[in-house]
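For this view, one protein chain was removed and the others were kept in their places.
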Amino acid sequence: MKSYVLPEFWVDRDDYRCIRCGVCVNQCSYDTHYYDPEDDVVRAREERCTGCQRCAVFCPTNALTIRTHPYEYRPNANWRKENIRDLNRQADTGGVVLTGMGNDKPLRIYWDHLVLNASQVTNPSIDPLREPMELDTFLGAKPDQVDVTCGRVQGSLPPQIHLSTPIMFSAMSYGAVSYQAQLSMMRAAGEYGTLANTGEGGWRRELRVYGASTIVQVASGRFGVDRSYLNEAAMVEIKIGQGAKPGIGGHLPGEKVTPPVAETRMIPVGTDALSPAPQHDIYSIEDLSMLIYALKEATHYEKPVAVKISAVHNAAAIASGIVRAGADVVVLDGIRGGTGAAPKIIRDNVGIPIELALAAVDQRLREEGIRSRASVVVAGGFRNSGDVIKAIALGADAVYIGTPALVAIGCTVCQKCYTGKCPWGITAADPRLGKRINPDIATQRLVNLLRGWSFEIKEMLGGMGINAIESLRGNRLHLRGVGLAEWELEVLGVKGAGR
Amino acid sequence: MAFYDYLIVGNSVAAVGAVEAIREVDRSGSLAIVGEEPHPAYSRPAISYLLTGEKTPEQLAYRDPDFYRRMAVELLAPRRAAAVDPARRRVTLEDGACLDYGKLLLATGGRRVTPPIAGADRPGVFGFISIADVAALKEHIERHQARRAVVVGGGLIGLQAAEALLRIGLTVTVVELMDRLLALNLDRRASATVEELFRSHGVELFLGAAAKEFRPRPGEERVGAVALAGGEELPCDLVVLAAGVAPRAELAREAGIRVVKGIAVDQHLATSAPDVYAAGDVAEAYDFLEERARPIPIWPNAYHEGRTAGLNMAGRERSYRGETAMNALHFFGTPAISVGQYDPPQEGYEVRELAGEGFYRRLVFKGEVLVGLVCVGDAVDRCGVATGCIRDRIPLSEEFKEKLLADFRFLSLPEEWRRRRIRGEA
Amino acid sequence: MKRVYAREEVCMACTLCEVHCLVQHSRSRDLVKAFKRERPRPLKRLRVEERGPLSFAFQCRHCPEPDCVYACVTGALTKGEDGVVLVQEDKCIGCWTCIMACPYGSIERDLAQGVASKCDLCPGEEIPACVKNCPNDALVFAEEGELAWLSTTT
Partner (left out) sequence: MAQAKLSREDDHVTVDARDVYYRQLNETLRGLVQDGVGHIRLEHVFGQRYIGTNLARPVDIEIDGIPGNDLGAFMDGPRIEVHGNAQDGTGNTMNSGRIVVHGNAGDITAMSMRGGAIFIRGDVGYRTAIHMKEYRDKVPLLVIGGTAQDFFGEYMAGGMVVLLGLDLAAGEFHRASFIGTGMHGGAIYIRGEVQDYQLGKEVGVQGVEGEDRRRLEEAVRSFADHFDLDAAGILAGNFRKLYPKYLRPYGTHYAY
């Protein structure tokens, strides 16, 4: 059947600069470029181009410009190119339109409508280059009282995770991301004193040396979950939902279940790895509690247990239930959260922005007097350290970053993760592509990212006259809203700027 | 009377190999070379470039002009050794000089074999192994305005001469006793390629033909025709006689040193006489494929032998790793390379071939091990990878035999060997 | 001496090492001119081998006891005091004995000039062009003793 889908990108090749070296040809995993020996020219099959810019970055003579394809339908505010393209893709296949990465729709980004405070005259700002600034963060349930005698905490505390910066790497499964990508995140987390999350796709043996900086996930597929999986990690996270696809499960297609992926997930090679929508042992808060304590039993109460949910309308009530069910950490993943593969219609339309969910959850837990019984970690669309510090001020203990980490190691957010052909080797199943990530380089880039953001956070803290991130946590007085409606300011619990 | 810690008789590649090795170990010991030619060591395989005028004798120098000084070598040339007395550790030169030595290396090379052909000593009959040979040939051509040449011997030297003569404008005929060219250097199929090359360039070939007599020009001493056993008579203005070389082992034989065809040596290249070593075309060094000692008169082996002898002479014990026959030829721009047992005489070998336009490759296996190869044309590229397989006796499964035949890449080697190669552990 | 070593596990066969090697050995040292204008076209001195997920770039090992130098019939190949094995092009007669001898297959035929062509470790450069331009650190310029870390992926 002839497809009516037009190419999304246009390959603009400066023939004067093109030296026919073939690097674009070998770097494009979608076979967009090809060399025609008869005419001695490199050509492109535009319909295959995903706009990942791999070729443009690697072209030694900068001969390539990959731009949005200039084709035009009649201008129409309702029937835009994207709508027509998706319709055609579905008419071609009869399937659910897949996509990758986070929501790309112009939903209001509240971070951009929140501004931070700074000290002037009446309380001095702190120079972070001169004064010690503390970003240390501890995840875990905090007791109502602590008995400190002779400078030591008496009795035992619930298990705590120490982070040297309140930024962790989100759950990304091996199989969804390449071994090299996962390795790099775990190494970087270890080097910088934070954590990386395995996702639900199991945990390779070789990576368990990074256990002290690893969060393992228990999700509906229960892939690779056994006692050693649980006990060799620093923290266990029950995944109920994911911001990019609230309420649905995941299907890792059989062709991605290669021998190493099968081994890691502990399933046969080539079968679909299906994660059902719900965890079938959790149909209620009571059931959730059952699993939380099963995991605590399995880990001798030595590991904090986190519960991750998508940010949805009644997130606050659910979070309250999660805390009461015994979770040490509540994780909220907002509507802009990323994914390796999700139905586009769900990614773009289900869930609520993380800013609102965070504010609502923090508020609710405070009102109920149980905020200290669990840490709150938020995820979904954090782009820079400003977003992070605003989240802390809104009440988060720490954030998960996914897309920024991937961008640091090459991702250009082309949204084709689900093809398994990521030309940057990040979400690739093919070992030829995974090699494109040199874990040494990627680790360094990730550590640089954490370092840069942490410096920036210290600068902003210092500017507010605060020398420990702990003092900013939930301190919404340091935030003001700009361009927000009353109801939004109310949900966020912040005053409008100027007030 | 002079004394040298190291004395070398002969001034070609084996001598240079020995000098360079000795100086790696011993920077100060006295060292002299007795050379019978008035030149520094030169590239004997390239002398055809003298004939064509592409190189001067100076450009043929095997090492830079400063070599002997740098290496602190006293070059005694042109002088010729007359006798060796191992008991007194003394070499007597033809001019009567006596040179005493601590260690002696005999690297006297080979000499042209002169077959029993009537008139072989006639003017106009030339060898083709030295600068002097070429100079004489060139002088003859110019003086007599020579137009027609007959090359007797379709081996490597004869064909180099034939191509050079052709390129300077002579008409050339090649007479070869065997039924094909380069019978000692290539397999039959590759020989046929070379024959075709020569024929297409207008060279007439008489294969399976014996020269019976070099007949004079009417009224002159100098050669005017070559008579073949079959009755043909080939009129000519000159003859290049290239019927092979044999070890020049007289010095050693007369000194009571053990000689078979060449001078017998052990794994240190030491002869039967104390402190006397031999290397190069005069010696019978170990062939690791044949698993026996035999003279292999080729340039790279001579260097290796000289180098091994030199190291041992200077006191750094080194066993000769063994070499085997190998040839890199090129005629009319087409290269051909052969290594080892490329034309196995007996059963028990497996031959695989791959041929295409301007491309021929033959690999010979004994069990899992590559023992020989022939490459013609573009097939020569990176063929050292295969030579390495022969030398290191790399076991090759069916899969890798086919891969190697298709492509001389590291990816055609088993993983362990590939990794060793990349790490540089040849 | 320092050599160039390949790290198979991060070589992605992009061939940028070949591209920049060629440019380094061109007259213009300009990417576009070297590829499109210079005739005879300059040659790269290393090769990328690739099959499936396996790939690596490879060039001369500059052996301590170089078979090619020992085999060279004209003395065109030399190993300098610095250990670098070089071809003196004016002495090379294109007999390809070196190609026969080198177990690394690291010498190529320069057919335009009829001489052997091989890695010279980029004289005058602190780091050879291939190493400097490898986008993934899949080539390292290192002493043999520094090799232990080369094969680690974790």
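When the chains are written out, they are named A, B and C in that same order, and each has its own residue count from 1.
In the analysis below, contacts are C-beta pairs under 8 Å (C-beta built on N, C-alpha and C of every residue); 3 or more make two chains touch, one makes a residue touch a chain.
Computed from a predicted structure; not experimentally measured.
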item: For the chain not depicted, the shown chains it touches; value: A
item: Chain not shown: contacting residue from A:96, A:129, A:153 or A:477; value: A:96
item: Contact with the hidden chain (one of A:22, A:158, A:247 or A:270); value: A:270
item: Contact with the hidden chain (one of A:290, A:370, A:413 or A:441); value: A:290
item: Which residue of A:298, A:365, A:378 or A:428 touches the chain not shown here; value: A:298
item: Where the missing chain touches chain A, by residue; value: 89-90, 92-98, 220-222, 225-227, 230, 251, 253-254, 262, 266-268, 270-272, 274, 276, 280-281, 290-291, 293-295, 297-301, 343, 418-419
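As a working rule, only the chains that are shown with their structure count from here on.
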item: Identifier of the chain whose CA centre is least distant from the whole-structure CA centre; value: C
item: Dominant interface by contact count, named by its two chains; value: B-C
item: Chain of greatest Cα-centre distance to chain B; value: A
item: For chain B paired with chain C, centre-to-centre distance based on mean C-alpha positions, whole Å; value: 29
item: Length of the line joining the C-alpha centres of chain A and chain C, rounded to whole Å; value: 43
item: Centre distance in Å when chain A and chain B are each reduced to the mean of their C-alpha atoms; value: 70
item: Residues on chain C engaged by chain A in the complex (per definition of touch); value: 7, 9-16, 18-20, 31-32, 34-36, 52-53, 55, 135-138, 153-154
item: In the complex, chain C residues that touch chain B; value: 3, 5-6, 8, 49-51, 54, 56, 58, 61, 63, 67-68, 70-71, 73-75, 90-91, 93-105, 107-109, 144, 147
item: Complex contacts: residues of chain A adjacent to chain C; value: 16-17, 19-23, 26-27, 58, 60-61, 180, 183, 206-207, 209, 425, 430-433, 435-441
